[in-house]
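In this view, the complex is presented without one of its protein chains, the others remaining in place.
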Amino acid sequence: MASAAPIHELGERSLLPPGTTFNDVTEAVCRLTEEKAPRGWWVLFLPSVALLGLMLSCIVYLLSMGIGVWGNNTPAYWAWDITNFVWWIGIGHAGTLISAILFLFRQNWRTSINRFAEAMTVFAVLCAAIFPALHTGRPWFDYYLAPLPNQMGIWPNFKSPLMWDVFAVNTYLTISVIFWYVGLIPDLATLRDRSKTLLRKRIYGALALGWRGSHRHWQHYERAYLIFAAISTPLVLSVHSIVSFDFATSVMPGWHTTIFPPYFVAGAVFSGFALVLTLMLIVRSVFKMHSLVTIKHMDLMNKFMLGTGIMVGYAYAMEFFIAWYSGNPYESWVFFHNRLGFGYLDQEGNWGPLWWSYWAMVSCNVIAPQLFWFKKVRTSVPAMFVITIFINIGMWFERFVIIVTSLYRDFLPGSWGSFHATWIDILLYMGTFGLFFTLFLLFIRWVPMIAIAEVKATLPHAHPHHAGDDHAEDHPAALGTVDAPAPAE
Amino acid sequence: MANDDKKTKPVKKTLMGVAPVSDEQADSAASTKAAKPDLSGATPGEQVTQAAAEEAAAGAELAAAKAESDPAERKVKAEVAAAKAAEAKADAEKAAANAEATSDDAAKAGAGMVAADAAKTRAAALEEAADAEAAVAHPKKKGATLAARDTATADEEPTSRPALFLAEYETPDDLVHAAEQVRDAGYEKWDCHTPYPVHGLDQAMGLSETKIGFISFVCGMVGLVSAVLMIQYMNNWDYPIIIGGKPPGSFPSMVPIMFELTVLLTGFGTLFGLLHLARLPMHHHPIFESDRFEAATDDRFFISIETQDPKFDLKKTRALLEKTHPSHLELVEEEIA
Partner (left out) sequence: MQIFPRELNLLPMVLAGVGTVAGVGLILVVWIYFSPRNLQVGYSPEQPVPYSHRLHAGELGLDCRYCHANVEESAEAMIPPTQTCMGCHNVVRTESARLAPIRESWETGEAMEWVRVHQLPDHTYFNHSTHLYGALASEGPNGEEVRVAIGCESCHGRIDQMEVVGVDQPIAMQWCLECHRDPSEHLRPVEEITTMGWEPSDEWLEHTDEHVAAVLPPTHCSGCHR
């Protein structure tokens, strides 16, 4: 604890309205899983299941035909599959950032959104994993990636960044699931104790592992949570760094860049926050959770997006500077011809044919978030909804630009080509939204989507005030009005 | 969201502080009956006079209003038992007096109170009454206290035994104060139950530092070392292949995997360390016998003291907990396996 005033200002206190009781929190969160699903939920759920079916059909088709049904071919061997993989992995990063990094910085406002974001991480990483798994061409041999003794007497090549990626993504998925589940245990116990039917009680009870709120458990639990936060923080930074190594350790102009790790991590957080917010806005209005997730939360998240958006913009600019400053014509070719579209023309005097993807990326990722400088925009739900959608699109284009525009016009005339997505590229990508949203909607329907115990612990009256140590909250002034309650919309 | 939590709570819970003659209280208080043999052989089968029981029934209008069929039955049972125990009138009066005294405090705290102990002699006499019901006292008319007691007799072996005392508190402050007293009384097998981790409770309970960090660290180091050994064995010793002109055992390319495995095993160590230290999963626990305990994951704070504690004594422990002004106190029983 021992929190100093500046941290208070940053939002150590919960952003909930004053006078919120513990029971209010329990009620507000649990009712979502106990009442009948609102119509909006079904409106979202049924199309999601349909999309999930589409994804499964696409996978069956792809497995039966081979990955030639994708548009990847010489010279763009990596295209939508890896774009989608990196995009989904990036989406996942916001969850860990919110649950772990903001935890370490004692940003207690996170408690209203962290469970939500953690779930998103898990589902996004699952969606991401589909693409490289299929891209191996024979997914039933994917177990070769694991260091298992085998009749071939061979081992994975640990010098390969792709191998690092396997370890990073699987570790990330595993740790995210564990972190998420450990956080869920006390809240599952809450649901168990509120359940009216024996079956429901037993299901939640089984998952809650017999949690009884014992402080002897809380003591270990809190430390465990801290450890998870402490290991997840470098983990989340490492995952996207390692994903960027897939590119950066190669010798492709456009990929072979030392700024990739921080650039990728900033982009991941950027896109992750955007999707968290997009979903949060939908869920909040469907489930009427305006008192738990306030405009103040949104405002803070928008500031994050503004910050990471500027970092990403800086990285874009830096790549051009390096291309020019290095004097490497191949590097310049990729950036000016393949991406920017002008400055370097081909023999027929044309721009690189995929120039529009670069400009789509810049407009969505750099220009759009600049609107968040204005508080009016940051606190306007329709405005931020539109901007976050733009950011989601822009970040997809960023990966597309990095991957395809580096490959499609290579050193040799013989490896000049372009990339055209096939319908299975498109449908499979859409289908992963089905997987994501199906899992996500099931999650918000059956699992407490807000960390009940954590929110309770941030309420002003949550902790005894008599304790001899000089806690800041000993002074009444520090208590109530640190963060003014957000106006309900 | 309604700020008034009463609105959303079950009626039973809402009335808790007002009319303690409720089903579960009677049940829980009943647990006094079968004491452990090592507790000086005294079965504190607590008694009350018929008069007291009648007065309780007559006076507690509020209680009667909400009492459904079961409490009514209990009243009858109490009368029968009381008649049987008529000779113990003097003792019971004493007990009633005790109850009054404690309940005054409780009334001050604005909560109903469980009270009254039976005289040891009387208890011994009724030792065979394995199913003895316990006493419930409640404030009536400006703090006037009555003790209502049910006593039933049964010839069979007891099917349940006391497992723990469960004291309920309304606020974290009350809980921490109470925890300090229980800690100072020297109990070991006791616990606080809260809906969220309450700060300062570690000290109030006198808990020592958790060892989970050590477990995590050891597991993390195992991960680190196993990553190095694995990579060196697989890529440098068992099947060295030179790829990209890099020596098979080169260090820099090991770093990402070393890091990932360290994190992975730290995570596993923390998860399983947590489950081990907390002895979870434990799906069955006597504390779940209490229906009131369900509020422990909502907005109530509990202290439990187990009968397994060497210092546990039905009377003394009860007295200690009463002194901490719980909003409710009960003796939770568990089935004998």
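We just call them A and B in the order they show up, numbering each chain from 1.
The criterion applied here is as follows: a residue touches a chain if its C-beta (ideal position, glycine included) is under 8 Å from a C-beta of that chain, and two chains touch if they have at least 3 such contacts.
Note that this is a predicted model, so its numbers are computed, not measured.
Interface note: of A:P156, A:G205 or A:G394, the residue touching the hidden chain in the full complex is A:G205. Contact with the omitted chain, checked across A:L56, A:L104, A:I154 or A:V381, is made by A:I154. By the touch criterion stated above, the residues of subunit B touching the omitted chain are 239, 241, 275, 281-284, 288-289, 291, 294, 335, 337. For subunit A, the residues in touch with the chain missing from this view are 150-154, 192, 198, 201-202, 205-206, 210.
Basically, only the chains that are shown with their structure count from here on.
Remark: subunit A residues 1, 19-24, 26-28, 147, 153-161, 163-164, 167-168, 171, 174-175, 178-179, 182, 186, 189-190, 192-194, 205-206, 209-224, 227-228, 231, 234-235, 238, 242, 245, 291, 452-454, 456-457, 461-467, 469 touch subunit B in the complex. Within the complex formed with subunit A, the subunit B residues making contact are 1-3, 5, 8-9, 171-173, 175-177, 191-203, 205, 207, 210, 212-213, 216, 220, 230-231, 234-235, 238-239, 241, 243-244, 246, 250, 253-254, 256-257, 259-261, 263-264, 266-268, 270-271, 273-275, 277-278, 280-285, 287-288, 293-299, 302.
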